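What you see is part of a larger complex, with each chain still in position.
In order of appearance the chains are A and B, and numbering begins at 1 in each one.
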Amino acid sequence: MIRLQFSLELAYSVHTPSADFFFNFHPAHTPQQTVMSENLTVNQTAAIWSVEQDASGQRNMRLQAQTGPLKLNYQATVEISHYSDDPMQIAEVPLYQLPLDALRYIYPSRYCQSDRLAGFAYDLFGHLPPGYARAQAVCDWVQQHVKFRSNSSCGTTSAIDTMVDCVGVCRDFAHLMIALCRAINLPARFVTGTDYGADPALGPPDFHAYVEVYLGGRWYMFDPSGTAIPMGMMRLATGRDAADAAFATIFGGVTSEAPRIEMVAEHNGAQWQLPVHTDQGLSTSVV
Amino acid sequence: MIRLQFSLELAYSVHTPSADFFFNFHPAHTPQQTVMSENLTVNQTAAIWSVEQDASGQRNMRLQAQTGPLKLNYQATVEISHYSDDPMQIAEVPLYQLPLDALRYIYPSRYCQSDRLAGFAYDLFGHLPPGYARAQAVCDWVQQHVKFRSNSSCGTTSAIDTMVDCVGVCRDFAHLMIALCRAINLPARFVTGTDYGADPALGPPDFHAYVEVYLGGRWYMFDPSGTAIPMGMMRLATGRDAADAAFATIFGGVTSEAPRIEMVAEHNGAQWQLPVHTDQGLSTSVV
C-alpha cells in the first residue's frame, strides 16, 4: 500500500468583479484510492464553493471569487492500494462487449484526433497481438518518438502536432498515446494526477498528465512521458483529454502564480511501501 | 403535439468475418418525446444486438454482424410535445450554477475548437446582452456566413475549417455554431436527428444535425443550417459533436448504401398539428 501526504497551495489575483473557477485538485475516490483525511482553506471569506463527486469518483469543485487575491491551501492523506496483474494475463475487451462508459473513450476528442491517425497506428501496431502488451507498445513508441522539452507546446497543441513535431511535455505524450490507442480501438483516457518520483531534474513534484487504457475490464495506468513512477501517481481527474480534465479551468480576469505542491510517501517497511517501478499492470478503478 | 411516422432502411455489406455496429437511430426517450410504438427487423438471424438507454434518454444500439448483406428495417411512431417559451424570457444560466452535466458542454471537442475561437466570438457576440437572443444571434451569423453545399466537407472537417472555408453541410453548420457558443461560455451540444420539412431541393427526408444550447435550465433547439422545420426535428442522439453522436459508427470491413428514410407527420387538425416555423424557443429536455 502507498500512503501519500499531498499538500497544495494555489494563488491567484482576480481583476474582474468576480471569477469562476472549476477545480479538479481533490484526489478521486475509487475502490483503490482512499482519502483518509483532508483539509481546505480559502482566504476569501466571501467566496462560495462546493465539491460534487461524480460517478467515476472524481470530485469537481466550483468556486466563485471576488476581486483581489485568492489563495487556497489543501492537504490530504491518501492511501492507494493498486490492483495489479500480470501483463500477459490482461486481454483487450472486444468492442461489442465494451461498457457504454468505456465505449465513449474510443472516439476522437479535441486534442486526440484518432480518426486522422488510423493509418499510422495500424502500420505501427496493427500487426501486434491484442492485449496489454500492445498498449505498452504504443506507450513505448510514444516515449521513443517524442522528446520531453519544457515549454515546447501550448494550450492548443494536439496529438497530431506532437506526432509531427516530436516534442512536448507530459500532457502531449498523453494525448499522442491516447490518440494512437483509440485509432486501434483501445479505449483510452486522459488522467490529471500528481507525479511522485519524477526526475528531480524536472523540478519539484507537480501536476502530471498520464493515460489509462481499458483492458481486461479495468482501467490500467500508463505513463508515456516516462517521467514519473506510476505506483506513486495519484488520480485527480479523468476525461477524454486535457479539455475536460484540467486541474483548473478559470473564467474571468485572473492571473495565476505557479502552484506549489508537496508530495511525501510515508513508508514504514511493513504496511506502507515507497512507490517503485514495476512490470505489473497497475489499475486504480474499473470505471 | 407533433406525431411522426418514422421509417428507416439500412443496408450494408460486411466483407470481414464479423463487424461491429454502434447505432443511434432509435428516437430518444425524453419527457417531451415519446416513442408510442416501434419495430425492428434484422435480416441476419445470427446477428446479436442490444439496445441500452442512458441517463439522457438516448438509446444506444450495438450489433455484431457476420459476412454478407446486413439489412435493418425500423419503424416507429413518435409523439413530440415541445416545451416552448418566449425567447425574451429565456435567460442564460450563470457558469457557477450550471449542472455538471451541462458544464461539460462548454469545453472544446474534436470538431468544435472553441478554445481557438474565443477572440472571434467575443468580437462578434461579446457585446450582446446574455440570453436566448444571443444564442439566436450566433445561429443567424453562422447561417449567413456559411454556404450550404452538398459534399463540400468530409469526416475530418472541423468548426475552424468551416469558419475559414465558409461552406459546409448541416453537420458543419452545427459544429461552427457549437464552437462559437462555447467560446462565449454557452453550453452547446450536437444533436443527430431527422429533418422533417427540409427543402425538397435538398432531397428526401434524411438524418439531420442540429444544435441544442443550455438556457434557462433546459436545452433549446437551434437549426443553424436553416434547412429544416425545428418543430419537426426528432432527436436520436446528443453528444459533444459528430465524434460521439453519429447515427452509425462501424468497425470492420463494411460498405454502405445510402439509408432510406421516410418521415410523415400525422395531423388531424385538433390533437396533432403539422410542424411549422415558430418564433418561440423550443426544447425537448432538461438533461
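Just so we're on the same page, a contact is a pair of C-beta atoms (placed from the backbone, for glycine too) under 8 Å apart; a residue touches a chain by one contact, two chains touch by 3 or more.
What you see is a predicted model, and the numbers here were worked out from it, not measured in a lab.
**Student:** Please state the number of copies in the whole complex; 2 are the ones shown in place.
**Tutor:** My count of identical chains over the entire file-defined complex is 4.
Note that in this section only the chains that are shown with their structure count from here on.
**Student:** From the mean C-alpha coordinate of chain A to that of chain B, what's the distance rounded to whole Å?
**Tutor:** The separation of the two C-alpha centroids amounts to 31 Å.
**Student:** Which part of chain B faces chain A closely enough to touch in the complex?
**Tutor:** Contacts found on chain B: 20, 22, 48, 52, 54, 60, 62, 64, 95-96, 100, 103-104, 107-110, 112-113, 115-116, 155-156, 185, 240, 243-244, 249, 251.
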